[in-house]
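A single protein chain has been removed from this complex, and every other one stays in its place.
A and B are the chain letters, set down in written order, and residue numbers restart from 1 in every chain.
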Amino acid sequence: MVKQRILSGMVLRGTKNMAIKDLPDTECILPGSAACPGCPATIGLRLVFKALGKNTIMVVPACCTAVIESLYPNASFDIPVMNIAFEAAAAGASGVEAALRKQGKTDTTVLAWAGDGGTYDIGIQALSGALERGTNFIYICYNNQIYSNTGIQRSGATPYAAWTTTTVEGKTEFRKEMGDIIMAHHIPYSAQACVSYPEDLYNKVKKAKSIKGPKYIEILAPCPPGWRFSMDKTVEMGALAVETGAWALYECEKDIVTFNGKSKLILEKKIERKPVEEWIKQQGRFRHLFKPQRDEKRIKAIEDYTSQVWERYRKCYLEK
Amino acid sequence: MKVMIDTGNYIAAKAAVMAKPDVVAAYPITPQTTLVEGIAKYVATGEFKGEYICVESEHSAMSACIGASATGSRTFTATSSHGLLLMHEMLHWASLARLPVIMCNINRVIGPGWNIWSDQNDSIAQRDTGWIQFYCSSCQEIFDTVIQSFKLGEHKKVGLPVMINYDAFILSHTSMPVYIPEQKEIDDFIPTFKPLWKLDVDNPITFGNIIGPAYYEKVRKAMQDAQENAKTLIPEIAKEWKNKFGRYHGDLLERYKCEDAEYILMSMSAIGAESKVAIDNLRADGLKIGLARVRTFRPFPSEEMIKLGKQSDLIVIDRNISIGSEGALFNETKAALYNKSDAKVHGFIAGLGGKDVTYQDIEKICKKVVNGKAKDFEWYGFEGD
Partner (left out) sequence: MKKYDVVTSISYPKKGAMGKTGSWRVFKPKLDKSKCVKCLQCWVFCPEGVITKNKDGTIDIDYEYCKGCGVCANVCKVKAIVMEREAEDK
């Protein structure tokens, strides 16, 4: 175990190819699940399980993963999973953790795995409570920026101007900055990651595992049916989100924020972030901003907003 | 055996702590507050050695209890009124999951407007959730029933959560002397918790994923069978308690002066206790009347109702109302008697909103029936009484 941790510290911050070779073979999802082809949730979850291993109990609220588990009496997951009501993931996890602690099984990881609906909206109360109480667990939000499981309705994580079934002409509000809300809880560790950057995600989960107390990781999960792009482009969409600055990779450990990879370079202005247009024009959920004609006003609003977000990041997190 | 003089809530807290739950997750609400505060005091003294989670809502309280119970822990919580309503979704979850969470519910009026006194609409509204329901009418009964509930709910033939109800303030904040057995005697009475299933890294099951209709129906049938088993086990456990500790509050019902009764009064909780005084007075006036205090509302004691109906006409007092219909006890008693009895059944609504129901009120109700002046169903106090 210790050797593995040193290895991950030294090796996994190296080049991409070297890093991936060192990822463990552990698989906790059995092939033949109910996931859509190209699903980012399973990409993310495979990596999460590689970092956490089989000594993990997972709590899953209503979300796509609750369906991906497949149908009774069969399950596609090879670790213990407790499904729970939509708003209750973090509260259920608090209970599981308390039970394990009473049984002296403090080495078993408690993982709450929820979508953005069960995290930003209906689940935010339970999450906030569990963080404030110091529950020793890892809460991971896989964020596809919609209520995906129920058929692509808008959530608090849906970006401005995105089509959803409940924002047919495009969402009129900007999304919540969940990362900021989490940081206001001053938990030992929180991070933003993306399925397109596997070593970064793996590192973050591994780090979270090594820390006691509440940890929160949010993974951007580009959803082919939800965002309206071809199912082979899941990884590409995630990378573009980071390269355009629509999504930032960072971690916050003991209230100190560090940006990672491309996001760090963008923060430090060592590279320019690509215009957000390059990301949104690839997704059918933003098609109405380009066809039948360009909606210059809204495209500019998205770009300006993104610039403002990064200016705020620089003000808050750049070393002076 | 020592005697503890304290309020219903502190007695319930003592019972809960003596049952040694591994996890308690609770949220305060008047008038349950002193119960959870009572447990917190035991945390401070070290008498409670389990995990005590101060959750941020009642919905989370039940969710945390579910998580803990699913991981193999004995669990306990308490709530009242709006808190019970808020956890409604998770009450269903706990019983469908066959998790024996034990919970005290202090029967308090539902708002709006805000009302902290006693009626039973809160717990009656949960009668379809699959929880076993008891209604207590003394602090001694609260203590005894809480302990017995752990044994009942966790029994392998039951495996269902249990709700122990008692009145806001009338019982929750009223002190009575209670005999408390020794800790070792409680340890011997309740077996070690052996969960029917659990989350276990050595046996990785998935709980609660998508289930098709035919399979789901089987889950429901199994719950129904479990409550039927409870009907047999409740009297057994009550008898065992009586043999060990000398106290007995009835099992599914508590019968009082029913032997030669022409009329039997049926009521629950505090009105049930008050009814005994009324029965004594009515008997002194020459009426052949007895009391069947309903202790167990779920499983509904249908067979007991039929036995009562064979000997007497029935008078039912409900401290609850299903708007658009009748009181729950009245309604379900008639359903139990259908085709099985000629007994006449009269129903009364009394005490809603916490309105005081004294033994004089109960005597008036009974006399109205006996004198042939009562309608089939009446709201006491609204008919120009």
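Couple of notes before you dig in:
Assume a residue touches a chain if its C-beta (ideal position, glycine included) is under 8 Å from a C-beta of that chain, and two chains touch if they have at least 3 such contacts.
Quick caveat, the model's predicted, so the values are computed rather than measured.
Of the chains on view, those touched by the hidden chain across the whole complex are A, B. In the complete complex, the residue from A:Ala35, A:Ala62 or A:Leu127 that touches the missing chain is A:Ala35.
Among the residues B:Pro21, B:Gly50, B:Gly72 or B:Gly159, only B:Gly159 touches the chain that is left out of the figure. Residue A:Lys233 is the one among A:Lys105, A:His185 or A:Lys233 that touches the chain missing from this view. Listed by residue number, the positions of subunit A touching the unshown chain are 16-17, 20-21, 23, 25, 27, 29-35, 37-40, 42-43, 46-47, 69-78, 195, 198, 230-236. For subunit B, the residues touching the absent chain in the complete assembly are 96-98, 159, 196-197, 203-209, 211, 215-216, 218-219, 221-222.
One rule holds in what follows: only the chains that are shown with their structure count from here on.
If you average the Cα atoms of subunit A and of subunit B, the two centres end up 44 Å apart. Those residues of subunit B that touch subunit A in the complex are listed here as 22-23, 25, 50-51, 53-57, 59-61, 63-73, 75, 89-90, 93, 199-201, 203-212, 215. On the side of subunit A, the complex with subunit B involves touching residues 54-57, 59, 66-67, 69-73, 75, 77-85, 87-88, 90-103, 108, 125-126, 128-129, 132-133.
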